[in-house]
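Missing here is one protein chain; the remaining ones are kept as they sit in the complex.
Going in written order, the chains are labelled A, B and C, and every chain counts its residues from 1.
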Amino acid sequence: MTAPGKPLEFRDHSKPVLPPGGILLETIASEVCGTDVHLHDGHLDSVPWPIIPGHVSCGRVVEVSGHPRDPFGDEIKAGDVVTFYDVYGQCGSCYSCLVAKQETRCPHRRVYGITTTATDGLLGGWSTHIELRPGVRTLKLRNGASVEDFMGGGCGLPTGFSAVERGGVVFGDSVVVQGAGPVGQSAAIFARLCGAGRVLMIGGPKDRIEAARARGIDEAIDIGEMRDPGERRRWVLDQTQGRGADLVIEATGNPAAVREALEFVRDGGRVVVVGQYTDAGDIGLSPHRHINRKHVTLLGSWGYEFRHLYLSLGGLERTRERFDWAGFVTREYRLDQAEAALGDMRNQSVLKALIRP
Amino acid sequence: MTAPGKPLEFRDHSKPVLPPGGILLETIASEVCGTDVHLHDGHLDSVPWPIIPGHVSCGRVVEVSGHPRDPFGDEIKAGDVVTFYDVYGQCGSCYSCLVAKQETRCPHRRVYGITTTATDGLLGGWSTHIELRPGVRTLKLRNGASVEDFMGGGCGLPTGFSAVERGGVVFGDSVVVQGAGPVGQSAAIFARLCGAGRVLMIGGPKDRIEAARARGIDEAIDIGEMRDPGERRRWVLDQTQGRGADLVIEATGNPAAVREALEFVRDGGRVVVVGQYTDAGDIGLSPHRHINRKHVTLLGSWGYEFRHLYLSLGGLERTRERFDWAGFVTREYRLDQAEAALGDMRNQSVLKALIRP
Amino acid sequence: MTAPGKPLEFRDHSKPVLPPGGILLETIASEVCGTDVHLHDGHLDSVPWPIIPGHVSCGRVVEVSGHPRDPFGDEIKAGDVVTFYDVYGQCGSCYSCLVAKQETRCPHRRVYGITTTATDGLLGGWSTHIELRPGVRTLKLRNGASVEDFMGGGCGLPTGFSAVERGGVVFGDSVVVQGAGPVGQSAAIFARLCGAGRVLMIGGPKDRIEAARARGIDEAIDIGEMRDPGERRRWVLDQTQGRGADLVIEATGNPAAVREALEFVRDGGRVVVVGQYTDAGDIGLSPHRHINRKHVTLLGSWGYEFRHLYLSLGGLERTRERFDWAGFVTREYRLDQAEAALGDMRNQSVLKALIRP
Partner (left out) sequence: MTAPGKPLEFRDHSKPVLPPGGILLETIASEVCGTDVHLHDGHLDSVPWPIIPGHVSCGRVVEVSGHPRDPFGDEIKAGDVVTFYDVYGQCGSCYSCLVAKQETRCPHRRVYGITTTATDGLLGGWSTHIELRPGVRTLKLRNGASVEDFMGGGCGLPTGFSAVERGGVVFGDSVVVQGAGPVGQSAAIFARLCGAGRVLMIGGPKDRIEAARARGIDEAIDIGEMRDPGERRRWVLDQTQGRGADLVIEATGNPAAVREALEFVRDGGRVVVVGQYTDAGDIGLSPHRHINRKHVTLLGSWGYEFRHLYLSLGGLERTRERFDWAGFVTREYRLDQAEAALGDMRNQSVLKALIRP
C-alpha cells in the first residue's frame, strides 16, 4: 500500500540481513482485517507510507540469527511454525510502561503492517517473507493448533479477549456483544469461556449471525431484521429479566452503537468500547441518564498486550473443536488478489479473509 | 414544598406516635443543597408532593421508642446529638441488593426530604422535628465533631467521598476536580486524604475557589477567569507533565463538563461523573477519541451507601481542624427564610446554606 | 442429634404455625455432609443441642402464610419445588454487614441444621418437614434442574464456587484442587467454568478421582497412590511447566494440605483455604519461604453468601448434562438410616449421601 485509495503495488525486496536474534519467516498466511480497509480508505493518521499491510500473520521459520527464544525459553528453529505479537518497540521506560503499567499506551510502540514503513524492511504480512526483529515476541503454534485455527481468530482473537478481560465477567453475567465481525465473535466466545451465563449478540449480516449461533451463542439477532433501536432495547430487556445486561461489549465500528450500549446495560453494569478504532463521528448522550444515574462503568479498550495474545492463543488451542475457529475463515486470496480481499472485507461478504502469498 | 415553583408553605403536623425502634429528633440544622433547588425548579420526576425538604440533617434526640441502637450497637438515648443516613427502605432482597451488591440502585430505596411525602410524616429536615423510622441508620457525632462541622460537609461529604472511592485513587495520582460546590470541595479533600499527589480544581465562583485554596488544594482556578475550554485543557496538561490527569472527578451539574473531563484525563486514566443528578441535556463526544483510543475508564457515581456516610464522617472527625469543615457553612437561615436560602443556593452566593428551625 | 456421639433420636414435632411470610416444606431430600460428621464427632463448639441436622435441602411447598416471594419477586406457592439459603438472621446492621460488606462474618447469622436448636422448630432437613422463617431466601429449581441435580452439588456447590470466586481465576490459569469430596469436585468444575486453562486434582479415594476424571478434569491423582509429598510437588511442577500452579484450592479438611498448597503454588500465585471447617490441629510453615519470598496471596474462605448459592445454582442449571451433577449422589438413605449415612460419609465410601425422609 503506497497511499490511501491508490492501487496496491508489488515490490521486490532484497533478502534482509538478520541482526543477532532476528528471524526470517516464509509467510504462510496473513490477515485482511478491518484496519486494512481503514488504512486503504485513509481513515488512519500518520501512516508511514508505503507500508506492507498484514499485522497478524503466521509463517514458517526459514532462517534465524543466533539462538532466538520464545518468551518461555524455547529456542526458535528453522522449520517451526509461529506467529508473533505484532506490537514491538515499547520502551519499557516511560510513564505508561513503568508507572501506569499500561504498555498499550506507550508512545514508542510500533505495529507490524500498520505503523512501520516498507522502506524499513519486510515488516508486514502481505509479503512472501516477514522479518522478525530481535525482541519481537514469537510464539509457536502448539497442541495441534493449525495455521487455519489461529488465523480464524486472527487479530480479533486477542482483541476480543482483552475486551472481555477489561469488562471483568462475573460468573453468570448476561453479556450482550454488539457486532458480529471477528472481534465480536471472539468476544462472545471468550465471554462464555470466562463464565458468562447468557451471551447475546446483535449484528450482521446474516451469515455472521449464523456463525455465532453455530458456536453456541445463546441468542443472536440480525440487525438487518431488527432495525428499530427501541425494539432492540426491548429485546435486550426481555432477554435479561427486564434489568438490562450486566456487560455490553461494543465491537461494531459504528459510533451510534455506544449510545445504544448504554441503553442496553443494567444500572451498575459495564460497557466496553472496543470497536471504535477510527473516528467515525460524534454521538450524543445524556451524562445524567446514561452515566451518572446508571452508575455505569464505561471502559475504552485499546489494543492488546502480549499476554492477551498468549492467553487467548492458549484458549483457542483448548477449544479448537468446540468453537471451530478455523471455520471463521471464509475466503483465501493470493497476494495478487489483495485488492479483491479488501473489497470483500469492506462489503462484509466475508467474515475472515486471508492472504496466502 | 408543595409543587415546583410554588411558594413554600408552613404546615403544622401532630406529634408522631413512634413505632418500636423509632426516634424523634428536634432539628438542629438541615441542609439546603443543590437537589433542593432542582426540586423547586421541577427538574426531578416522580416527587411525591407535598414534601418536607432537607435530606441531610442533625438533631437532638427528644424521644425514643424501645431501645434503638446505632449500627455498632450503642444505644441511642434522649439528648444524643445525631445525624442519620437519609436513605432507607432498601429491600435487601432484590438483584441490586443481593446479587449485584449495589444497594444504591435498589428500586425500593427512599430518601428523606426527596422521595418521601409529607403526608407520611416528618420525613425531612426543614421542620422543627424529624421522625426516624425503625431501621433508619443513626450515627452520633463523636470525637468532638460539632453539628457545624458535619453540616459543613453535609450531603457533599459522603457524595464526594463515594466518588473518590469509585475513582480509586492510586498513591501519587494527579486529580482534577471540576466544580467548587460542596461535592467538589469534599471530593478534593478526600482525594488528598486517600493519597493523591496533586489535587487541582476548576470551578467557581471566586470565593469557593478561595475556600479550596485555603484548605491546601494545590492549584485551583476560577472558571470565570479562564473561559476558554482549550485554555483549561492546556492548563491541566501543564500541571500534569503533559500527560493529563490520572483521575478527573466531575462535580458540576453542567453536562459539558463531562466531555471536558474526557479531554483532561490522561490515556488510561479514570473519570468519575458525580455531578449530573438531573438531566440538563445531551453532550456530543467521539467514541473513538474520547473513549476507545484513550483506554479510559468512565464511572457514573450515583448516591452513596451507609458505609460512605460512616467512613466520611470518621474522616471529618479526624480532620476538623486541618480542613475547617465548619467553615464551609456560609449562611444560616430560619425556617421562614427558606425561600431566600433556595435563592442564594441557586445563584451560588453561598457555598453551604443551613436551615436552623 | 442430641449430643456428640449419642445415637440419633427420632422425635415428633407438632405442625408449626407459620408467621406471615413463612413457608412449610415437605422434605424431598437433605444432605449428609462433612459438617454433619463433624457435628456428631463433637468437633464444633457452641452447638445448641438438640439439633435437626441437614443444612442444605430441597422440598415441596405444602403451606405458605401470606404471599412470600423469592428474591426476584416471584411468588412462592404450594407445590413449588424449592431450595433455600441455609443461612439467615444476618443483622444487616453491624460492621461486617454494613462497612466491611462481609456478611458471612456477621455475628448474628444462624444456619439451618447447624446453629439452630430443634426446640425452636423444624429448622433442619433430616425431618419430614422444614419450616422456612420469614426472610429465609428461597429459590425455585428452574430450567429443568431436578432435586437430584441440585443435591448432587449440595452445600459443596456454593462453597466450591465461592472459593473459586475468592481465588479469582485468571483466564488460562493452572488450578490445583486438593481434595476430591463435594467441595473439591465443585471447585474443580467452577474453576473450569470461570476460565481455568488446566485443572488438576489431588485427592481420594479412587472412585472420587474417577468421578472427577469423568467430568473432564485434566489430570487427577489418587493420593493413596502418591503418598510422598515430595513426589506430589514434583508432579505439580511437571504439570505447570516447572512454575507451580497459579491457584491452589485446598478442600481437604487436613491441615497438612495447607502447607502443601504453599509448596504447589507458583511465586506470586494464590491459595484458597476452604477445607478447614473444624480445628484439626496446627501446621508448621516458614513465613520466609512459604509467604514472603513467594509473594503469595493466601485466602481464607468461610461460608458463602446468598449470591454464591444463586449464581452457582444458575451454573448447575446450565451444565446439568455436561457435568452430570446428579451423578455425584452415590447413595440415598431413609431417615431411619441416618446413622449409616454418617458412617459412610466418615469412611468416605460415598461421595454424596442424601437423606430421603
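Please note the rule applied: a contact is a pair of C-beta atoms (placed from the backbone, for glycine too) under 8 Å apart; a residue touches a chain by one contact, two chains touch by 3 or more.
No experiment lies behind these values; they were computed from the predicted model shown.
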| item | value |
| --- | --- |
| Contacting the left-out chain in the complete assembly, out of C:74, C:267 or C:321 | C:267 |
| Full-complex contact with the absent chain, from B:150, B:190 or B:306 | B:190 |
| Which of A:62, A:78 or A:99 contacts the chain that the document leaves out | A:99 |
| Where the missing chain touches chain B, by residue | 72, 161, 165, 170-172, 190, 193-195, 197, 241, 311-312, 314-315, 318 |
| Missing-partner contacts on chain A, residue numbers | 71-73, 92-95, 98-99, 101, 137, 306-307, 310-311 |
| Where the missing chain touches chain C, by residue | 95-96, 100, 102, 104-105, 241, 243, 246, 250, 255, 258, 266-268, 273-289, 291-303 |
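The criterion applied here is as follows: only the chains that are shown with their structure count from here on.
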| item | value |
| --- | --- |
| Gap in Å, rounded to a whole number, between the CA centres of chain B and chain A | 42 |
| Distance between the centres, which are taken as Cα means, of chain C and chain A, whole angstrom | 40 |
| Multi-chain contact residues (two or more partners), chain A | 241 |
